[in-house]
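This is the structure, below, for whatever I ask next.
As you look at this complex, bear in mind that one protein chain is not there, while each of the others sits in place.
On to subunit A.
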């Protein structure tokens, strides 16, 4: 059997829409595959088809349809509060056996906003202003599915609208349509991307050569500390030694400045370096931020399941061929 490795996960910080964790005891290829899947192949819901009844707004049909597609759609499992994985609850519509669409493969969202009907209900001082049609006006036929209006409380407080604004209506304008949301992956269109950011950095391994450092003066050590723009080194107050900063992994960008400063400081070019900063080959700091459609840890778990499904499919194909 190929050598089995046992990856470890340590979570640094977690919020509903963002997660930062350390993945260790695994290789760059696995970390990269995970990142690629989180960006491109995690299935989500997004509006795919729009059937208009009325559109007398200032934006034309396809413009509004484009905006609707980019609205993140949130699926909440029964009994849960977090934006969950829709993979098992919906079928990809191309595989569904229904004729056109059904509850199993799609979600219908309806919107009907008529400026003249809504205006009398608005407070007096707002009657002259344009009416903003937002994602709050989209009504879904599936109670577990609705648009993600805001990322969190802060964003809601800062916003002037009640949701994601779609179009603004003036007197006499009417917008009425039926939108169908389907499951898909980001490879087909970026509207299905569940994450805004999914990156990883290498863990920095900072080795300080104590013997060589003892030959340096305090000013020289201060020079080394100042040379690095990331500020990953500092001088220990009590002993005066060079020490790596505690949260070096957050700030390290592996620049050449330290190396060049050291080359200038060394008595002979062949001397050992005082401080070396290297990439770790099996420890990665991941940072994932979602659009609000799914919770961050759900994206990670879904990515792992997608990778497993790919491998199962490949294994069955190979098995069939052998026969």
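Here are a few things to note about the model shown:
In the analysis below, a residue touches a chain if its C-beta (ideal position, glycine included) is under 8 Å from a C-beta of that chain, and two chains touch if they have at least 3 such contacts; residues count from 1.
Just so we're on the same page, contacts and distances are computed from a predicted model.
Chosen from "DNA-directed RNA polymerases I and III subunit RPAC2", "Distal membrane-arm assembly complex protein 2", "Putative centromere protein P-like isoform 2" or "Exoribonuclease phosphorolytic domain-containing protein", the protein name that UniProt gives for the omitted chain reads "DNA-directed RNA polymerases I and III subunit RPAC2". Contact with the chain not shown here comes from a single listed residue; of A:37, A:68, A:86 or A:227, that residue is A:37.
Subunit A residues in contact with the hidden partner, per the touch definition given at the top, are 1-11, 14-15, 23, 26-27, 29-30, 32-33, 36-37, 40-41, 49, 94, 100, 188, 297, 300-301, 304-305, 307-308, 310-312, 314-315, 317-319, 321-322.
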